[in-house]
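Shown below is the structure under consideration.
One chain of protein is taken out of this complex; the other chains stay put.
For reference, chains read A and B in written order, and residue numbers begin at 1 within each chain.
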Amino acid sequence: MMKQFSYRHTKEADLMKSMEETLDKQVNMSDEEKFSFAEFNEKEVERSGYSNYSYWRSTLQAFLKNRVAVALLVMLVLLLLFTFIQPYLPNQYDPNLIINDENGMQYRNVPPGDQFILGTNSIGQDLWARIWSGTRTSLFIGLSVAIAEALIGITVGVLWGYVRKLDFILTEIYNIIDNIPNTIILILISYILKPSVKTLIFAMCLTGWIQMARFIRNQILIIRDRDYNVASRCLGTPTSKIMVKNLLPYLVSVIMLRMALTIPAAIGNEVFITYIGLGLPVDTPSLGNLINEGRALITSAALRYQLVYPTIILSFVTISFYIIGNAFSDAADPKNHV
Amino acid sequence: MRNKKFIAMMLCTVMAVSTALTGCGNSGKTTGDGESSSSAVYRELYSSESSTLNYLVTSTIVEQVAGANCIDTLVEYDSDGQLKEGLATEWSYDEATLTWTFKLREAKWVDNTGKEVADVTAQDFVDALKYQLTPEYESANVQNLFGVIANAEEYYNGQVYKGGADEDGTTWKEIDFSEVGVKAVDEHTLTYTLAKEVPYFISSLVYVVYMPAYGPQLEELGKEFGTAADKMYYNGAYYLAEFAPQERHVYKKNTLNYDAANVFIDEIQNIYNSEAATIGPEMVKRGEIDYAEISADLLDDWLSNQDTANLVSRARPSTSYSYFYCFNFDPQFDEEYEPDNWRKAVNNENFRKALSAGLDKTKEVAVLEPSTPEDYILTTVTPFDFAYNADGKDFTTIGAVADLGDTFDEVKAVEYKDAAMQELKAEGVTFPVKVLMPYNPSTVNWDKECQVVEQQMEALLGTDFIDIIIEAGPTDNFLTEVRRSGKYAFMKCGWGADYADPETWTDPFYQAAGESGYDAGYKYAFLANAITEGTATAAAVQEYFDKVDAAKAITVDTNARFEAFAEAEAVLIEHALVVPFSITVSPYIATKLDVFEAQYAPFGVSKLRFKGQHLQDTYVSMDQYEANKAK
Partner (left out) sequence: MLKYLAKRIGRSLITLVIILTIVFCLLRLMPIEGYFPNFEKMTPQQIQVGLDEMGLNDPLPVQIFRFYKDLLHGDLGTSRIYRANVPVTEILADKVPVSIKLGVLSMIVSLLIGIPMGALMARYKNRFFDKLGTLFIVCIQAVPAAVYYLYIQLYGTQILDVGLLFDINNPKYWILPVLSMSLGNIAFYGMWLRRYMVDESNKDYVKLAKAKGLSEGKVMFKHIFRNAFVPLAQYIPTAFLNTVIGSIYIESLYSIPGMGGLLVTVVKKHDNTMVQGIVLLYACVGVLGLMLGDILMVVLDPRISLGKKEGDR
């Protein structure tokens, strides 16, 4: 788990560096955009002096060039859609339904075959249904954590960067939270509260947001005192408008990347928490639950399918998010926009 | 710049020093390899660590293993469950059976290297008892002595309250230890004086509370007694040569023990592995350990596979632990599960009977025991083969409990349901009734059992009638947080016998009436609440309590006593206050020991002893197991 966190942090540090460089190069373009808000009527004249370069279009173009990432993105979207469609397909079992044969005994450990696509587990539940349901739960956790972290992180980060009085307090809070190993917080929270999806999301968000906030704050410190912002302030633009219109657009790609990396990290954390016995109850299938149940059977070759299938899905989701996230951050780098 | 160089040097030094530190530190430990191949070494994995070796204070089975194998008791059980002599060679009691006199044999205390340090004397039993009755040492077993050994409770509480009063207003004066009913008459003569006539006293001597400990050492170490292998002495079949927590425990045969000729395993190595359930079976396949549990999940595969089919046998069936479903009469769970609604429903006898008749026990037990679940089903709370009356008749075949059949009855369940629905609707109960069924996630397969029960009962009784809600409780302190705090509606509970008498099976349910209301007891079903709240169930509960009182009063005539307890238990089950369920399913195991050679008693620590067992060359197969059983 430590591993994943450090990946994420280093990634961000790296990104921050490249953002700074990027920003220097973008200033011209940005000034142009900002000044256009100030109701200059000679727009036509201004525009003719520049190429019709659009940052977002170029980013998209650069991203589309990365075939692997695009293919993965398409597959990931399909997978996501399928997890939602799957329960409504015909002949699907309920993931928690224990299926009995004609004699009333459970279909125990039936290997993958015609009746059960991916086989059944040791009490006769359909693994196919459980895996999809589990994927749904895990993705839900991942997305929720990512979104919650983004929302809290952005709000606090923008305030932190812009309101100087808050800087001292928040910096101290950051120093403290950053120094407590995440493992401890995850374990303590999962332990004190009852295991549930909500608890897990809460435990993971509890510290994650501050990283995001710190990140946003640093970006804002860099951009805040650029000339066009000083100009905006001088022209009497309200702070809230400066934040939303002048600052946030620069952060979108950073935020997207962070969210893309948070999702697999959260799913990985769920597996870890389940492993140490503080995870979700079994009637809420999740990838962590399935992998943990499967691990116990690894010594029997005939039963190993119960471990392999959930692992494949988990690995696919993780790889996809990492590669897409990285491809996107590369594409967001103007050096790659030719 | 100079500063930087200085810091760089500092950093290097720090790293070098810490690397050097890691270099040493482990040189001292050896693993006990290189034993001569002729000695029998038994290896096993364990995943739950003992926090102490102090057998005088612990009540958990894991922690009593050390005591069981390293400390001899006054009496022992043989492999057939017959009482025989242990440290005591003969014993007698007075006419009132209140004063018991034991003659001790010559025995030695040895330390953790097997070297003799002292003789075992009667005083060691007295000192051990005094240690337990000292509140400072927090012995978990003092309750077993209260009301049994004369003045034990008085002495203990005297030290706690020092002449003051407890919550119930009873005052406890400090008394001298000499008034407590245990005496060393001479070096080899020990007497216990009982507070009242206790029919099961002799059988309870195999429990840790009556074990001796070397007095001067207790005195010297106090709280530290038993915290490490060199912080206790041994007089039993084995001594503990190494106790490295979360690493390994190594027991070696004590050649100075009086019964060393009957100890056939020379060394026992318990190796810690928190993934024992996963790794253990694989290690058995490779022959690296001599014992592992094979979970029901793996079982089918093992039995169908030629290489492994002959490695599996079973543990000896245990009839000292009983599972039953409790209805909670004092619901304290969250509003969202509608405790008030449950309170009304549970006090309706037809409702309880519907649930009782609607529970297909065979199906649930099949989760743990797929092949012959019906062997483990109980029709009574008291397990079969547990206690016999003076004529040798099993308790479950006596009197009122003899006629109880399996509670599961699909037809009747639906009839009860219809009746209950009609009656309860009139009382304003909303349907479906939410039935909160928590489980402990750390108990293997309990989660799966709950899922099976939910589906089976909801299918039979209909989701218009009940809505079973499965909820994972906390992994630790599950009992305190869930059962004792009344945070369940309908839950599988268990109880282990404390002594060889049917009375032990009334302990979870019976609540004594005190001046300030009913004693909370062990907080199982909170039956007395029905009486204090004056609900429809009050009469049934009162009947049960009265019958238990009556049965307890019969102390001499065993047959009458058993019959009276049978009558009480029948009330409990017929009014569906409790639903009997099963005995412990004896797990499938791979072992090189013959489980039927081991000492056997349904209670106490006999089952934990390795004495008398032979280490075989191969794992016991199912056929061998059956053959051994027949012997």
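Following the convention adopted for this analysis, contacts are C-beta pairs under 8 Å (C-beta built on N, C-alpha and C of every residue); 3 or more make two chains touch, one makes a residue touch a chain.
The structure displayed is predicted, hence computed values, not measured ones.
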Full-complex contact with the absent chain, from B:S59, B:T189 or B:N310: B:S59
Hidden partner chain, touching residue among B:P245, B:P432 or B:G494: B:P245
Residue of B:V142, B:A354, B:C493 or B:A590 touching the missing chain in the full complex: B:V142
Touching residue (missing chain; options A:S54, A:T171 or A:S240): A:T171
Touch residues of chain A, complete complex, unshown partner: 2-4, 6-7, 10, 13-14, 18, 171, 175-176, 178-181, 183-184, 187-188, 191-192, 218, 268, 271-272, 275-277, 291-292, 295, 298-299, 307, 311, 314-316, 318-319, 322-323, 335
Touching residues on chain B - with respect to the absent chain: 3-4, 7-8, 11, 14-15, 18-19, 21-26, 29-31, 33, 45, 49, 51-52, 54, 57-60, 135-136, 138-143, 157, 160-161, 166-167, 223-224, 227-228, 244-247, 271-275, 278-279, 282-283, 286, 288, 475-477, 479-481
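Here is the rule we go by: only the chains that are shown with their structure count from here on.
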Gap in Å, rounded to a whole number, between the CA centres of chain B and chain A: 47
Chain A-facing residues of chain B, complex: 277-279, 281-282, 285, 295-298, 300-302, 304-305, 363, 366-367, 370, 441-442, 447-448, 451-452, 455, 470-475
In the complex, chain A residues that touch chain B: 96-98, 104-106, 108-109, 122-123, 125, 194-195, 277-278, 280-283, 295-300, 302-303
